[in-house]
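Heads up: the structure comes next, in C-alpha cells.
Complex shown without one protein chain; remaining protein chains in place.
Here the chain labels run A, B and C in written order, and each chain numbers its own residues starting at 1.
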C-alpha cells in the first residue's frame, strides 16, 4: 500500500507550480473536459502532445508520472485490444478468421489517447500544488462548504487509518498470516476490516468531541490568501486557447 | 471497476453528474433531519477515510489481484450517508491515486452508491425476516457489487453499441470479486455483531 | 479573593448502554490552581472532562464554570473559558496543516484575521513550534503532534486548561518540555490547570491538589496526603512517585523527617533543611527493625 501523496513534488519550482491555484483548477478542468470529449483522432494526438509538454514544463519526475499513468493504461488498454475485434464497421484485416474493423481500431485508439491526455492533465494540475492548497482553492471557488469539509477531514484521516491498518496488518503477518483468496483468509480479512471500522467509529466520536471543544458549528471557516495577478489570467487564457485552437480551426475550415 | 476518463460519451457523463448531485442533496438532507450537521460531518468524514483505506487492500487472485470495494458494507454501516461517503471516497481516489477518472466521478459514484443504498435496504429487510446476520451480510455485500457491475456495463452500453462485448467481458471478470466481497462483507458483519452491534442497523433490544 | 473556576456538584452520569461512569462527583477548582485527577483505567476521568466542554450535558445545573452554568453558555463563550486537550493528538489535528488547526478555534470565535494570526503565532511560540505553520500533521513526530494539539487549544486563550494524559507516550525530553510549558502557563498567565494522568512521577510538579477518582471521588488533598495513604493507593491501582518511595526506604535506615519529598526538587530542599535544622548532618544506620521495615515497603511496592 502506498501513501496517497499526490503532492510529494509540490515544492518543485516551475511556471505551473507558480500558477495561481484557482486559475489552475479552472483552466485545467476546462482542458480536461475538452480533451475527453474529442472525437477526432488527429486532435486527440495533438492533445496528447500538448499534455506531454505541460508535464515537461512542470518538471515532475518521469518515474512518478509513469507510476500514476500505469493504472489508467491498465484500464483502457483492453479497450484498444478488444474493440477492433468486437465493434462493427468496415473490415481492416482478418486474422485467423477474426474480423478486425477500422472503426473499432479508431475508437480503441481514441479511448487510449483521451484517457492518457486526461490523466496527464490531472497530474499536472494536482501534483504541482499541496493538496491542502487545492482544497482551499476549491473553497475560494465557492464549492459548497459541506463538501470542502468532508474532503478536508477525510483526507487527513486517510493517513491516520493507513498507519493504523498497516500496524494491524504487520501484526497479522508476524503471526504467520498470508492473504490468499480462500475462505479462511478472507474471513480473517473481514475481522481486520471490522476492527478498522470499529476503531474509526470510536475515533470519529473523539474527533467530534475535540471539534466541539473548539467551537465547531458546522460551517466551514478557513483563512486563505491567494493573490491572482495579471500573469495568472494571461496563462489561463493562453492555456485554454492553445487547447481549443486546433479544434476551432478544424471546425471552421 | 471505476471507469476512467475518455471512455464514456458526454451524455452519460452529464447524466452521472446530475443523478449524483440530486442523490447527494437528498441523502444529506435526509440525514440532517435526524441529527445535527455539526455532528454528522466529522463522523461521516472520518468513516469515509476508514473505508477509503479498506478499499486499498489487494487480494491476490492469480494471475492478478483485485482490490476490495466494500460499497455494500458502507451501505450497511452508514445507511443513506453511504452515498456522500462514496462520493468523497471516489473523488479522493481519482485525485490522489488517479484510480477512476475525473470527469467520471458522477457516474462512478452513481454506479457504486445506488447499490450501496440498495444493500442497506436489503440488509434491513433480511434482518427483519430473521435471516442470520452473516448470511444477510454476505448477500448485501455480494449483491451490491453485482449490481454495480451491471450498472457499469450499462454505462458502457449506453455510450455505444460497440461496447456490448467488452461490457460482457468486464462483467465476467468481476465474478470472483462478487464472491470475495460477499465473503468479506459477511465476516465483517459477523465481527461487528459481536464487537460493536450499534454499528449495524439492527434492533439490539431483540 | 480567590474565585471558583470550576464547581461540579453531585454529578451523575451513565452511558446510554448503562455503564455507570460517574456517581455523585463533587469537585471544586479555584482560579489559578493546578489540580490533578488520578485513578485507575476506566475511572471516569475522560467522561468527567466531556462535561466541561459541552459534549455531554448534565440535565441539572450542577456543572459551573466561573459561576455560570456550562449547559446554558453559548459555544463562543464556553470556548473562551475552557480549553480541553485530549490524549490522542490525532483526534485533535483534523485540518490539513498546523496553521489551520491552530487557527480553527479563533476563527470559530469570530475573531478578525489579524487577531487570528497573532494568536496562532503566540500559541505556536508557547509550545516551541514556530515555523511549523505549513507542516502537515502526518509528517510530524508524536511529541510534536502533542505540542501542536496543545497549541490548537491555547490559541483560544482559555482561562481554564483541561489536559487528558498530557505526558503519555512522550520521550523523556519532550515530557520535561511539556511539563515546563504547562507550569509556565499557570505561573505567567494565571491559567487554571486541570489534568488527568497516570504519570505519578510528574504529578508533584504539576499539582497543588489531587483528586482520586474511581467513579466516585475517593479522596482529595495534597499530593503528600494522597501518596501517604497506602491502602488508598492499593485500592485504586496507584503508586507513589519513586522519590517518595525511596525516602520511605531511607527512613527505615534512620533518616528522620516528617515530610517526605515527592520530587527531586523537594528532595534537595528537604535534605538541605533536615541537615541544617539537625546538628549539621544526617546519620544513616541499620537499626533493629530496618530489614523488616524495608521488606514491608518493598512488598507493597511490588505487590499492591
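Simple rule for what comes next: a residue touches a chain if its C-beta (ideal position, glycine included) is under 8 Å from a C-beta of that chain, and two chains touch if they have at least 3 such contacts.
As the structure is a prediction and not an experimental result, all values here were calculated from the model.
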Original post:
Among A:59, A:99 or A:199, which one is in touch with the chain left out?
Top reply: A:199
Subject >> Full-complex contact with the absent chain, from A:170, A:231 or A:250 >> reply: A:170
Subject >> Option from C:149, C:243 or C:260 whose C-beta touches the chain left out >> reply: C:243
Original post:
Just one of C:71, C:128, C:143 or C:221 touches the chain that is missing; which is it?
Top reply: C:143
Original post:
Among the options C:40, C:71 or C:221, which residue touches the chain absent from this view?
Top reply: C:40
Original post:
In the full complex, which residues of chain C touch the absent chain?
Top reply: 40-42, 141-143, 168-174, 176, 180, 198, 200-201, 237-239, 241-243, 245-246, 249-250, 253, 264-265, 267-268, 271-272, 275-276, 280-286, 294, 298, 301-302, 304
Subject >> Touch list for chain B against the chain that is not drawn >> reply: 190-191, 194-196
Subject >> Touching residues on chain A - with respect to the absent chain >> reply: 2-3, 5, 8, 164, 167-168, 170-178, 188, 191-192, 194-195, 198-199
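Everything that follows uses one rule, which is that only the chains that are shown with their structure count from here on.
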**OP:** Compute the centre of every chain as the mean of its C-alpha atoms, then state which one is farthest from the centre of chain A.
**Re:** C
**OP:** Considering only C-beta pairs in contact, identify the chain pair with the most of them.
**Re:** A-B
Original post:
If you average the CA atoms of chain B and of chain C, how far apart do the two points sit, in angstrom?
Top reply: 45
Original post:
Which residues does chain C have that touch at least 2 chains other than itself?
Top reply: 94
**OP:** List, in ascending order, every residue of chain B touching at least 2 other chains.
**Re:** 42
